[in-house]
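Quick one: structure below, then a few questions.
One protein chain is absent from this view; the other protein chains keep their places.
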Amino acid sequence: METATYTEQLTLAERYIKVRKHTEKICAPLQTEDYVVQPVVDVSPPKWHIGHTTWFFETFILKPYFMGYQEYNAEFNYVFNSYYETVGNRVIRTDRGNLSRPTVIDIMRYREYVDDAMNKFLCEEPSEEVKELLVLGFNHEEQHQELLYTDIKYILGHNPLFPAYSHEYHSPKVEKTDEDFIMMDEGIYEIGFNGDGFCFDNELNRHKVYLNAYEISPDLVTNAEYLEFINSGGYHDFRHWHAEGWDWVNTNKVEAPLYWHLIHGEWYNYTYNGLEPVEMKQPVCHISYFEAYAFAAWKGMRLATEFEWEAASAQFGWGKSWEWTESSYLPYPGFAKAPGAIGEYNGKFMVNQKVLRGASEVTSPGHSRATYRNFFQTHLRWQFTGIRLVR
Amino acid sequence: METATYTEQLTLAERYIKVRKHTEKICAPLQTEDYVVQPVVDVSPPKWHIGHTTWFFETFILKPYFMGYQEYNAEFNYVFNSYYETVGNRVIRTDRGNLSRPTVIDIMRYREYVDDAMNKFLCEEPSEEVKELLVLGFNHEEQHQELLYTDIKYILGHNPLFPAYSHEYHSPKVEKTDEDFIMMDEGIYEIGFNGDGFCFDNELNRHKVYLNAYEISPDLVTNAEYLEFINSGGYHDFRHWHAEGWDWVNTNKVEAPLYWHLIHGEWYNYTYNGLEPVEMKQPVCHISYFEAYAFAAWKGMRLATEFEWEAASAQFGWGKSWEWTESSYLPYPGFAKAPGAIGEYNGKFMVNQKVLRGASEVTSPGHSRATYRNFFQTHLRWQFTGIRLVR
Amino acid sequence: METATYTEQLTLAERYIKVRKHTEKICAPLQTEDYVVQPVVDVSPPKWHIGHTTWFFETFILKPYFMGYQEYNAEFNYVFNSYYETVGNRVIRTDRGNLSRPTVIDIMRYREYVDDAMNKFLCEEPSEEVKELLVLGFNHEEQHQELLYTDIKYILGHNPLFPAYSHEYHSPKVEKTDEDFIMMDEGIYEIGFNGDGFCFDNELNRHKVYLNAYEISPDLVTNAEYLEFINSGGYHDFRHWHAEGWDWVNTNKVEAPLYWHLIHGEWYNYTYNGLEPVEMKQPVCHISYFEAYAFAAWKGMRLATEFEWEAASAQFGWGKSWEWTESSYLPYPGFAKAPGAIGEYNGKFMVNQKVLRGASEVTSPGHSRATYRNFFQTHLRWQFTGIRLVR
Partner (left out) sequence: METATYTEQLTLAERYIKVRKHTEKICAPLQTEDYVVQPVVDVSPPKWHIGHTTWFFETFILKPYFMGYQEYNAEFNYVFNSYYETVGNRVIRTDRGNLSRPTVIDIMRYREYVDDAMNKFLCEEPSEEVKELLVLGFNHEEQHQELLYTDIKYILGHNPLFPAYSHEYHSPKVEKTDEDFIMMDEGIYEIGFNGDGFCFDNELNRHKVYLNAYEISPDLVTNAEYLEFINSGGYHDFRHWHAEGWDWVNTNKVEAPLYWHLIHGEWYNYTYNGLEPVEMKQPVCHISYFEAYAFAAWKGMRLATEFEWEAASAQFGWGKSWEWTESSYLPYPGFAKAPGAIGEYNGKFMVNQKVLRGASEVTSPGHSRATYRNFFQTHLRWQFTGIRLVR
């Protein structure tokens, strides 16, 4: 069920405006140039996110359902399609950072045009079918809001000047509980979404899973604990690593989490406020699955499966950073793709990725539910990814 | 439990000889040149397999346990180590096909030397610890016997002259049952090894798994059925494929299973007897996980999980080709790595690979058990890999 | 000798301002976003050119020679150094398009700051040593003005929207002379700079060269002539190509000059005014050396050497596009590198590049002299490069 507190009382039209404004608010501190670059393939230029989320509403709602709607610019379909093979050609993902046009202002105009049309369209109560697409569109844009945050961090954090995103951004702090591991009994648990609000197709169906007894930490691993791993030579001892992880460490000469810099013997961390000393009591963040696994192995423990995580999630605090699980991203029993382009949303990524559970400091509130499944490839680090141990 | 019929009555010394001779028998039809080449990184030169399996007994049994044993040649450690980081440097895997020395005759001499020492060593009853290593060594060599078969097929099958391996090799034929799908009830199943013979660490521990009801085919998908997929444009319709699989198909211009060739409008298949017309009633083979998944999606069905496969395996025939499952290769609950180099055997590969179940026509008989877990990356095709459908 | 018409009457201070303003004028039609991107490694973002030419005056003149000068920002040294290994670390060339900061406005402020300091510095007559550096700085900036033009064309011409740079830009037109080939006698010719104005070190020393008799075309090859080559299958017949050129054509699937697009059966050309039908009577442009060579081979002729070109250059019109020569870029007899960072200017590129002679429509007037040597790798096409035939 969607968190009632902030959506229940809004009409769809109000919610549309709210979601759309929030995207613009995230981008407000940026310079025009920050909207353009793509330092690695996984990061998209902010202006692309702004155009793409707009394209989504135009393509899946206005064009098929709003009689008489005039497409803004047919060429934008080519520029802002992400990976929907069903919907024609698209700029390949590695080329997004090579496009200076359309400019930020052009895209903002496109955004306004589509927002105007959507506002008109939403004056009348839409059909159930459209309502579902609308809610998917809101959630889609909220996912891109999270990506905007992480991509902006990457863009600024890899600039040699290390500019701050905003000095008004305040990263939430987490207190360690210092409580013991939570003991979970062997048995059958129910997994998957069962509310009546929105969820993604990959959270369905709710189904039974048999779990062995396990103990799960109430806390995330801290920077201080992770630094012990570094200082004990963890990055240089193959025994902790998967073979593929060991190759990754050596090929990329990885020595610390992303955004960590050793300056005159002290560890600094690039944050939205610029370079700052690493806060030792906060959860370690921006690590790959390979690193999470190696840390756990070094500790003589392991990561939770996504089922273990979900089964125990009510008993610990979460929501500061996404937590790597040991589970591969696979369909739940009875998973079925939606027909058409919408069906490309999740299913086609269900191979060679790991599930993340929880939510991060930049996740939209509506996505913070215990059944939500995020997923990334094992080497990626630009999301706010952390470690929770199981034994 | 190991298949009693062929091992029970043998002493360890007899079994040692039997295993070792079998490796040599597999290589008997080869020309010297066939032992040397490595056409792709996943294929090792046959002479490397012969040396490596010998090195395994020398390194893990003779050197630590046979008093007074003189190492044959210290440099061979460097040449024949496969991936054991614990045991010193090694020739990187991509370089195996660049080594003309040691020659086949040199390696055969090394093999004789180690066999002589092993025979002496096995005159006396070894300790339990050594017995375990011995049995691991036998199973290790049997795994390499399977790899020898598949690597030889790749080496000869990618030669423009398409030479036969042996005209005495007879591929087993499979009859389709034409029976209906087997219905399996929802409930708890026990998974994992529980006999008292040898098994690999990745088959332990036996544990409970909850399965939803499912129906599983009693037959493997045939070449005829797969050809329908090809002819209906299956390789050119992104909707059946994972995003990563779609990239793989397009980058590599894949149009058919490995070893298939379209010659004057007819499909031929490279076999151990040379090029032959595709046998339409036999199971399709040498396909990647991506292809197995896409075929199932095109059929509106899916692959089995490894648990579904194991739970139903007593009710259908298997053993002609390895069967791709939907399951990622992950540790079972309570999985623990052995200490030292032996601990590198399985655990470090448990990421970004898919489990295969069953056994193929070139699998050693002792490996054909329902709990055996093979695993490969999703794009690989040089093993005898096939498809069983679930709905 | 520098072309007296436009420089003689200017003081160094006036000339400084003139050169600097011209760079800004070239950029005036750009949107902020156009300053940022780097679609291929050979193209630099316009904002980088603006910063780099500023850094040049700051580094080589203000810092060493202007007492009391305060460096604007020490980190800019890292960002705007191009390839001068002598002058500390630098952002690697492939990363220039990943930098959103410093912004265009930041760089313009840096530019103003340095210009102010330079203006003050130039109030007094500088030493001869500084004068030489100043003139080098002017020429350096003029070379970057040409690169700005070509890089801007690449950035806009590879955007799927094909935006015009400016509708006020008018490309000069060339009339074909229709005269016969010019006959040149066998004998000794003098090659290299011998005036008393500025020249680059690679134009020195003037020296004797022995040439066989040759005939050189008074005209550049036209688009119409090149289209014949295309239509006769020139891109698909290996006999016209160098082995390396043939690989390049096939790997990159080259079928026409850069910026040519076949739309509904008609050839279009991206120009500074946007997409326009190819003008058949104008010289073919934006081709690689490989293509120039293949065209000449197809014609049964060849390209000129740089010596043949220079010896005959007074007898034909040139200056519309750079002309590929058959000559490799090598030092003239007695060539000597300047000491220090300035010595890195030309010499270190004298391998695996071809000499271009002439000047293009976007070359600064002061660079249009018969002894000027430009040079590029054989596969590059983003400069205005054309073909003149010899037989």
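List of remarks:
The chains carry the letters A, B and C, assigned in the order they are written, with residues numbered from 1 in each.
Keep in mind that, in the parts below, contacts are C-beta pairs under 8 Å (C-beta built on N, C-alpha and C of every residue); 3 or more make two chains touch, one makes a residue touch a chain.
Fair warning: this is a prediction, and the values are worked out from it, not measured in the lab.
Within the entire complex, contacts from the absent chain reach the displayed chains B, C. Only one of the listed residues, B:Val36, B:Leu62 or B:Cys199, touches the absent chain: B:Val36. Among the residues B:Val104, B:Ile287 or B:Ala312, only B:Val104 touches the chain that is left out of the figure.
Where chain B meets the missing chain, the touching residues are 31-39, 47, 75, 78-79, 91, 95, 97-104, 155-156, 158-161, 163. Summarising the interface, chain C meets the missing chain with residues 83, 85-86, 188, 207-210, 212, 238-239, 241-246, 289-290, 293, 302, 326-328, 330-331, 333-334, 343, 348-352, 378.
The rule is simple: only the chains that are shown with their structure count from here on.
If you average the Cα atoms of chain B and of chain C, the two centres end up 58 Å apart. Per-chain CA centroids place chain A at a distance of 45 Å from chain C.
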